[in-house]
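What follows is a single structure, and I will ask about it in a moment.
Removed: one protein chain of the complex. Kept in place: all other protein chains.
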Amino acid sequence: MKNTQGMVNAFFAFLLVVILGIFFFNAINQPLGNGLVLNKDNPDLSKRVSIHYILKNVHNAEDYLAQHKSSYFRNRDKVKSSNLEFGKTKNAESGSANEVTSIVVNYRGFDTLGEVTVLFISILGLGMLLHENKKKYWAKPSLIVRTGANFLFPFIVLFGVYVFVHGHLTPGGGFPGGTIIASAALLLILGLKDFKNKLTMTKIIESLAGLTFAGLGLVGLFTNGSFLTNFLPSGTMGLLVSSGITALIYIAVGIKVAAELSSGIMEMNGGGEE
Amino acid sequence: MKSNYAVLLIAIPLLVAFLQPLFSLINKRLTKWVTFLTIGFNFIYSLKLLNYVMANGAQIAIIGNWKPPFGINLYLSPFSMLFATIIYFVALIVLLVYLIDKPTEVDDRMSIATLLMVMASGAITLTGDIFNMFVFVEILSISTVILISFNNKGISFKGAFRYIVLASLGSSMLLLAIGFIYGSLGTLNLASIAYRFNLLNPVYASVIVFLFMAGIMVEAELFPFNAWVPEAYKGSKSYLNALLSGVVGTTGIYVLFRMFITIFGSGQNHIQVIGSVNFNAVIIVIGVLTTLIGEFSALSQKDIKKILAFSSMAQMGIIAVTIGVANMNSINAGIFHLINHAFSKSLLFIVAFPIINIVGSANIDKWEGLGRKNIFLAIAFAIGSFGLIGIPFFNGFWSKMMIVESVVSAGGWMYLVIGTILLSALVETFYFFRIIFKLFVDKKIESTYSVHIFIYLAILILSIIVIYIGIKPSFLATYIHKAAIDLVDKSHYISTVLGVIK
Amino acid sequence: MIVLIYLSAIVMIISALYAVYAKDLLVSVVALGINSLIVSVLFFLMHAPDVAITEAAIGAGLSTAIFVFAIKHTERKE
Partner (left out) sequence: MIQSTFFYTTAIILFLIGLYGVLTKRNVIKTIITLTIMETAVNLFLVTIGYVKNGTAPIFTSTISDVHKFVDPLPQALVLTSIVIGLGTTALMLSLAIRLYKKYKTLNYLEMDGEDEK
């Protein structure tokens, strides 16, 4: 009886999935001509707003939009742009060499603030749900794991710090950097049998890092009249000390993510104490 | 420049939320009052902004000094500010009642989750960027899940799990819709999407709208994404129930209004047919189904929490119908009914809260004789339910009248819809009067529970609002009228944000 | 290169199916981790190194670890 019901369920689910699949594939394979469709194969980036992020001429584009009104939408690529050269160009908007970073932290920094909040609230919920979780012991770590954990821990942390400090220059940034540090904490949990959770410490670090992010935003609001404005000089593109608050925010994000995820892993492991 | 400060409505609660763990290290009791004060600040500030935009028209607040459509912006208009204000007001009252009544129960984690939930709801109403909306929807659903599971019962974990599964299913769909939008229109800004939406291939547009609708229906408690409603309401604390219907549900419906009428709709004709699908009909069918399922499920329940949960589901269905009918009258009526529902339902939940404490049970059979024990609560309950049913001279009467009127003027097969609305009112009358008659049965209740004066005050404020809107519906008329105009006027939205005129 | 992409797409779909159908949850989680890892390789080949690093660290690494922790606290069978 139960099996029949399962079969019927599976059948209807399969039917729904097939219908949705036809729906999606039909949408994706719509022929060109009848209105806009997904920009496939060689997407014309000059039809998208990101052309200005790439060329770093958003302020010019704002002026162009204000002057030419709706004709802007047809002539995005006519917006003036300056020549960008690694290690030479100064004050190229945010000044970060990694375009993804400049979008994540600068052009759309507000999303990142929300994203950090999502992580914050979910780790908070995890702590609430699991605070009386009993510690589960894993198989006794072998000598190699123990030694390896002790030996590798500082290097992994250092690598994580490197990743988020260089977030505005190289691939990486606050989120992967923080996660790498959290994986060092994971290594300690697996490698050290008598690992003690340090939740109060992570809480304080997390709070201060979050405060830095939101506080930098508010400083921008009160000095330059807009939340999360880059109020520091953005420097030469490609240098370590450049891109103003972008680098600072990414460092804060890295520290915050590291603290949050480490505490999340500790609480997942159990034995969390306040 | 001044309007840029509106971002404080989001930034201050976030800053406070990040600081709360530090406060809780200093003093555990500090956090809840900080939360309360922050929401109070939000309410006062949003009231101020509401008056400002009512007088001066819609404004935008830009973030990061990047003007739209390049950066993220907040859109402050009569419609968005009105709902932000109502959300903050409801949250403030509910939180006050809860803090007074159960001071020991509120811990630091709960106050952070409440703060972020209210912040996210406000931010969803204000934001002018679709991906930003997605991020805040995520914050809203995660903090709601935490609050539901706070009760530490099996059923609350089940409700929370069901909610989060549906919510992440919905958010995947929402993200897919955002992907489709960005891939074709090359923008994430709502005004820019609105400006270019009718250039889309029709099949393609219908896929986007379908995915978006599926994504937001979890919050709006609409069928078939409302499977979480009964367990989540039953499993969570009473006060959270008020927030679930007054804040989360209101936000979900707000997004449907804004997206379907301003952004995806085509100016004065509103949505009508997008692509190959008549989404008006789809929304009406969904609304009617939700209403019928909600009302008939409420009829068979004994538990007051479940009754109110199903009733709020049904009201959301009725409001969804007004989105589908989509003429000026129905939009007016829908906004009015959403406001009325937020007030009446919060009143009912807040009244149910001390009643449950007095009687010691959420089962309505045990409520007999409450009127003799505490006449004030019984009358307040009656006022709330009259407002919800739409008894003449209570707030729901006017909005339901307006809904029926607007549906009649739409004509055609809409007569079926009128039948549904009237039937739902009938069913509501039946189950609410069943409770009210029970309240005034002559029977003695033994109880030592005494209701705090502040709870009376909160109930009094909400009752007065319910009655005052009933007697003088013109009190809100200017606000609602401006909100409806703002909602319908697509070209105004576009020209305010982008500076181009469609 | 093209062969590599086709191959990884096939492995990805097989691992996803395996993650859905495996009776042992731990096997299912490992399949999920493989899926994430291959997706991160695809991201790298699609010139998205930032996303690739993040997906490898979060999707294949940390996410798998917390799944294993959760299974340790519950049960392994479906």
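What to note about this one:
Lettered A, B and C in written order, each chain numbered from 1.
Note that in this section a residue touches a chain if its C-beta (ideal position, glycine included) is under 8 Å from a C-beta of that chain, and two chains touch if they have at least 3 such contacts.
Just so it is clear, the structure is predicted and the values come from calculations on it, not from any experiment.
Looking at the complex as a whole, the chain kept out of the display touches A, B, C.
Screening B:V145, B:L240 or B:V417 for touch with the missing chain picks out B:V145.
Check A:V79, A:L130 or A:I249 against the missing chain and you find that the one touching it is A:L130. By the touch definition given at the top, subunit B reaches the unshown chain through residues 131, 135, 138, 142, 145-146, 149, 154-155, 157-158, 160-161, 164-165, 168-169, 171-172, 175-176, 178-179, 182-183, 188. On the side of subunit C, the interface with the absent chain consists of residues 1-2, 5, 9, 12-13, 16-17, 19-20, 25, 28-29, 32, 35-36, 39, 42-43, 46-51, 54-55, 58-59, 62-63, 66-67, 69-71, 73-75, 78, using the contact rule stated above.
Residues 6, 9-10, 12-14, 16-17, 20-21, 24-25, 28-29, 38-43, 45, 48-50, 53-55, 84-87, 97-100, 103-104, 108, 111-112, 115, 118-119, 121-123, 125-126, 129-130, 133, 170-171, 173, 175, 237-238, 257, 261, 264, 267-268 are the ones on subunit A that touch the missing chain.
Simple rule for what comes next: only the chains that are shown with their structure count from here on.
Note on chain placement: the centre of subunit A and the centre of subunit C lie 19 Å apart, centres being C-alpha means.
Averaged C-alpha coordinates put the centre of subunit B at 38 Å from the centre of subunit C. Remark: subunit A and subunit B have CA centroids separated by 30 Å (rounded to whole angstrom).
Touching subunit B in their complex are the following residues of subunit A: 23-24, 26-27, 30, 34-39, 43, 47-50, 52-53, 58, 61-62, 65-66, 69-70, 72-73, 106-111, 113-115, 117-118, 120-122, 124-125, 127-129, 200, 203-204, 206-208, 210-211, 213-215, 217-218, 220-221, 224-230. Interface residues of subunit A facing subunit C in the complex, by the touch rule stated above, are 98, 100-101, 133, 136, 138, 163, 171-173, 175-176, 179-180, 182-183, 186, 261, 264-265, 268-270. The residues of subunit C lying in touch with subunit A in their complex are 48-54, 56-58, 61-62, 65-66, 69-70, 72-73.
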